[in-house]
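To keep things clear, I will list the structure first and then write my remarks on it.
The complex is shown incomplete by one protein chain, all other protein chains being positioned as in the whole.
We call the chains A, B, C and D, going by the order they appear; numbering starts again at 1 in every chain.
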């Protein structure tokens, strides 16, 4: 009887190791996926700020393109968040 | 009888270790694959914003080339997402 | 009786390994997620500072766009903090 | 009696492994969280120095925006220090 319990526990133990490795991977996935867009969004708005100061009359077009670029770069980090959720909460 | 159960459990345990390492790799794959395009898309739209402000009359050509560049850089991250799905969900 | 205690302890032990790996991942998640926005916010305010010095008359528009860009980049790091909390404090 | 001691020790041992992994993660969290703002603050003050030399008459506006940008970037590293404290000193 004890042996059955022991084997069941051993199985649960290896499941925990797997979950731990998956959680390590999930943290790395979001962190790395947020790294690039963080720099990219900075470059986009940095250039937008500079453009608006030099040619204030084009501020509308600059602002709209900057927000489109931001949304497209941000999407990469949000997919990273989806990867984090999939790795952490699904089998 | 117990020994048979024990070996089956031991096999399951090593399968779990393998799955855990694969999930760690899948998180790293998407995270790293999103890092580069995140910076790259930022550079593309940063320059596009700057170009539209300086030469507003070329806004159409600038915008279309920026979107083509975006799509090609984004494709790298999406392939990273495919790698993540293949590593996590297939044997 | 002792064997039951031993198996329960063994199970707790593998839970601890899993928690440790999850905590390692949670630290990496926030650290990496803060890396990109740290550089990005620097680029945004660096360009804003430069723009305000060159065209002081556009300081209002520059400042408001710089703060919008800051908020959007900072959001990536704050999501990283959420990932840290989820990995550390939830099962 | 000895067995009870042994199991208690084994439990303490796995707690130590978990603490060690959490401490590794806490060090990585602060280190990585300080990396980005370190570069970002450099960019902000580098541009501020350059702007003050070129347009000394705008030194006041430049200096105040540079300090605002510095505070916002530094905040990311300080949150990283909070993450370090949470990972190291809380269960």
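Operating definition for what follows: a contact is a pair of C-beta atoms (placed from the backbone, for glycine too) under 8 Å apart; a residue touches a chain by one contact, two chains touch by 3 or more.
Keep in mind the model is a prediction, meaning the values are calculated, not measured.
Interface residues of chain D with the unshown chain, by the touch rule above, are 2, 5-6, 9-10, 12-14, 16-17, 19-21, 23-28, 30-32, 34-50, 52-54, 56, 59, 63, 66, 70, 74, 77, 81, 84, 88.
Quick note on the criterion: only the chains that are shown with their structure count from here on.
If you average the CA atoms of chain A and of chain C, the two centres end up 10 Å from each other. With centres defined as mean CA coordinates, chain D is found 26 Å away from chain B. Residue numbers of chain D whose C-beta contacts span two or more other chains: 32, 36.
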